[in-house]
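Quick notes on the structure that follows.
Complex shown without one protein chain; remaining protein chains in place.
Chain naming follows the written order as A and B, and within any one chain the residues start at number 1.
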Amino acid sequence: MSGAADREAVFPTRQSLGIMKAKLQGAQTGHDLLKRKSEALTKRFREITRRIDEAKRKMGRVMQIASLSLAEVTYAVGGNIGYQIQESARSARFRIRAKQDNVSGVLLPAFESYLTEGNNDFAMTGLGKGGQQVQRCRETYARAVEALVELASLQTAFVILDEVIKVVNRRVNAIEHVIIPRTENTIKYINSELDELDREEFYRLKKVANKKQRDTAADFAEMKKRKEEREDENQAPEQEAQAGPADILAAEEDEDVIF
Amino acid sequence: MTTSQADFRDRQFLAVIGDEDSVTGLLLAGIGHVTPPPDNQKNFLVVDAKTDNAAIEAAFERFTTERKDIGIVLINQHIADRIRHRIDTYTQAFPTVLEIPSKDHPYDPEKDSVLRRVRRLFGE
């Protein structure tokens, strides 16, 4: 029987029935709360997802513009500056810092970009030719990277929310499909066991009562017999023989009534 | 989540794996950083036709796992394609891996790991 396995191992006592009932109550409240949390998170999640989708599409455009401004640099400088740029990179001017955002108890980090002052690795790039394009290209790319940082925040939020929602949903489902049915099963089991005990007890009591009654009847008959014996010590013994069988019959009749 | 909270405070750099033009552009924006000697670790990798996939994976590994000061890893989509299995199995929140278009390879939303997850989740 599957029901037997799907309950907790408790002794079917009234005390554990009480505990189980309290547990069921708790599970239901928890379920409601978690469900609500999951819904709130999912709502936020969908919103973020939509924004990611938009931002990713927008990014394509932003990066194209940035690429074109790099093409402009190549055009103006009249050569490829890639190598020189790679070699003169020293210290990041464009950095990020993380801050936190609280959504229904979940801390979502968000990146924020900032520019550090004073370290300009490429100030002289294109000094003789194309310097203005280089500066403009830097601005364009800085704007593009800002957009990328924003997208990265969204994506981090997405990954974390995804994880959190999975956990919450797992909990909701666990409560809904495992804990609640199991607790209910346990309660049912305890109840049936208790009923069984009740019936046994009732039968036992009945049995005891019956026995008592029979004993009383027997005692009574004994006493009566002795009394009669004492009275009729001198009377005819056949009379005694007559009364005996009649008594036994009556007793049998009594038993019949009971069962 | 508890570990990442303490974790991301120090993450203040971006890293990039890309073709020469993308890297040049992003470096111009000022994200380039070379750690002080003796390490001299760069936070960027220029990939061309000659770079083998192992080198890309190694750089990806270094930026995402070893270095604790990188918050965002930018990677060109066509390069991400070359190590797609690594990207697809990467699920950490930090650092964030972001696929970006390159000059010669326009952005294809169908290939993006995250967008594909988005689609899958909503059964689109």
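Things to note:
We take it that contacts are C-beta pairs under 8 Å (C-beta built on N, C-alpha and C of every residue); 3 or more make two chains touch, one makes a residue touch a chain.
Methods note: contacts and distances are computed from a predicted model.
Between the names "SUMO protein smt3", "Iron hydrogenase large subunit C-terminal domain-containing protein", "V-type proton ATPase subunit" or "Ras-related protein Rab-39B", the one given in UniProt for the chain missing from this structure view is "V-type proton ATPase subunit". Across A:43, A:129, A:188 or A:211, the residue that sits in touch with the chain not pictured is A:129.
For the chain missing from the display, the contacting residue among A:32, A:54 or A:87 is A:87, taking the whole complex into account. The residue touching the chain not shown here, chosen from A:6, A:53, A:72 or A:228, is A:72. Although one chain is not shown, part of chain B still touches it, namely residues 21, 103-104. In the full complex, chain A touches the hidden chain at residues 64-69, 71-72, 74-76, 78-80, 83-84, 87-88, 120, 123-133, 135-137, 139-140, 143.
Rule of thumb we're sticking to: only the chains that are shown with their structure count from here on.
Listed in rising order, the residues of chain A touching chain B in the complex are 46, 49, 52-53, 56-57, 59-60, 63-64, 66-67, 69-71, 80-82, 85-86, 89-98, 100, 106-107, 109, 111, 115, 121-122, 134, 137-138, 141-142, 144-145, 148-149, 151-153, 155-156, 158-160, 162-164. Interface residues of chain B facing chain A in the complex, by the touch rule stated above, are 1, 4-5, 8-9, 11-14, 20-21, 23-34, 42-44, 46, 71-72, 74, 91-94, 96, 98, 100-103, 106-107, 109, 112, 114-115, 117-118, 121-122.
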